[in-house]
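Take a look at the following structure, please.
For this view, one protein chain was removed and the others were kept in their places.
Naming follows writing order (A and B), and every chain is counted from residue 1.
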Amino acid sequence: MNLLALLDLASVFVFALTGALVASRQQLDIVGFIFIACLTAMGGGTARDVLLQRDEVFWIANPIYVAVAGTAAVLVFFTAHKLESRMRTIIWLDALAVAIAVPVGVGVARSLGAEWPVLLMMGMVTACLGGLARDVVCNEVPLILKARDLYATAALAGAAANILVYEVVASRPFAALAAGLVTFGLRAGSI
Amino acid sequence: MNLLALLDLASVFVFALTGALVASRQQLDIVGFIFIACLTAMGGGTARDVLLQRDEVFWIANPIYVAVAGTAAVLVFFTAHKLESRMRTIIWLDALAVAIAVPVGVGVARSLGAEWPVLLMMGMVTACLGGLARDVVCNEVPLILKARDLYATAALAGAAANILVYEVVASRPFAALAAGLVTFGLRAGSI
Partner (left out) sequence: MNLLALLDLASVFVFALTGALVASRQQLDIVGFIFIACLTAMGGGTARDVLLQRDEVFWIANPIYVAVAGTAAVLVFFTAHKLESRMRTIIWLDALAVAIAVPVGVGVARSLGAEWPVLLMMGMVTACLGGLARDVVCNEVPLILKARDLYATAALAGAAANILVYEVVASRPFAALAAGLVTFGLRAGSI
């Protein structure tokens, strides 16, 4: 299992936690938790794979992702009521998931030979569309629309950092690290 | 025309009725009825076909589905004002449509050789995404989010029943029947 796949798994897990926490605010049943967790965790990557016409959508090629998202949902289902502030937890986990998802999106597009404007778009699509679908379906004001929070901005800057670092040192791990740090730094600084 | 195609046609018709009834609550014009009916009726199956990368999306391969959804919309346009409770009718028709769509989604994925976690997901995607799109676009609280109603749960249980029965008796019609009964039973029992 390579770096991209590992990061993808991590972002799926963390995004699924945020999805399940929103499901918990909506007081859904356990399958509702799983449904919203999967939508949040795999929505962005699914859009990316469909748009790039990859051979297979990542979670259809490898259903481990479905299991990981489902596990996160079940975990939250049995513990969310113990959290003091679910909204605060959602926002911080979401920042972490976005920071992981940006380099994944850019990396997948790069491995398919896409040009740099497409790399930028795929970083944003992978990072933003899952959380956006979560908020739209659950009737919450999308996190991405809150003006003072640098959300799309953080994702775009992270994707740009990834591309720049890769141009200079041609190292995928360093490029991914730069993208994650820039995205998380900007997003966390604005919360 | 095989069993899958017939069931698909039936679920498209019934989902289109629910879409048109929601359009009627929103007091749209006749083309608005047709638009929402098509979105509801074909949204789930379209997502399924795009995700599974079928050779063609079902209603592009065979435009009869568009005609069926359009007919349902026109029917409702001229009769909906006579219904005493549109919301009640929507909920029951929706339960019926979901019960038909679950075995269709599982069956399509099975005929493409997908593994069982993908079968489960495709049952839920086919059954839930059309109604979800209808409710999100029309600014209604998504049926799927109402906690006491077993919505996603019914779809997931139906898909699981389909897989189990198919493992045991290897009969597609029996598996489809089991899925439909389990889904409708759980959903109707919770309304």
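Methods note: contacts are C-beta pairs under 8 Å (C-beta built on N, C-alpha and C of every residue); 3 or more make two chains touch, one makes a residue touch a chain.
Note that the structure is a prediction, hence the values are computed from the model and not measured.
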Query - Omitted-chain contact residue, chosen from B:A5, B:L75, B:L112 or B:V137 - result: B:V137
Requested in this report: Sort through B:V12, B:L28 or B:V182 and give me the one touching the missing partner chain.
Outcome: B:L28
Requested in this report: From the listed residues A:A5, A:L75, A:A114 or A:A188, report the one that touches the chain absent from this view.
Outcome: A:A114
Report summary line: Contacts from subunit B to the absent chain lie at residues 26-32, 34-35, 38, 46, 50, 56-57, 59-60, 63, 66-67, 136-139
Query raised in the report: Residues of subunit A in contact with the chain that isn't shown?
Result: 50-53, 114-115, 117-118, 121, 124, 128, 132, 136, 141-142, 144-145, 147, 150-153, 156
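To be clear about the criterion, only the chains that are shown with their structure count from here on.
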Report task. Tell me the angle, as a multiple of 5 degrees, of the rotation that maps subunit A onto subunit B over the C-alpha atoms. Result -> 120
Report summary line: Per the C-alpha centroid definition, the whole-Å distance linking subunit A and subunit B comes out as 28
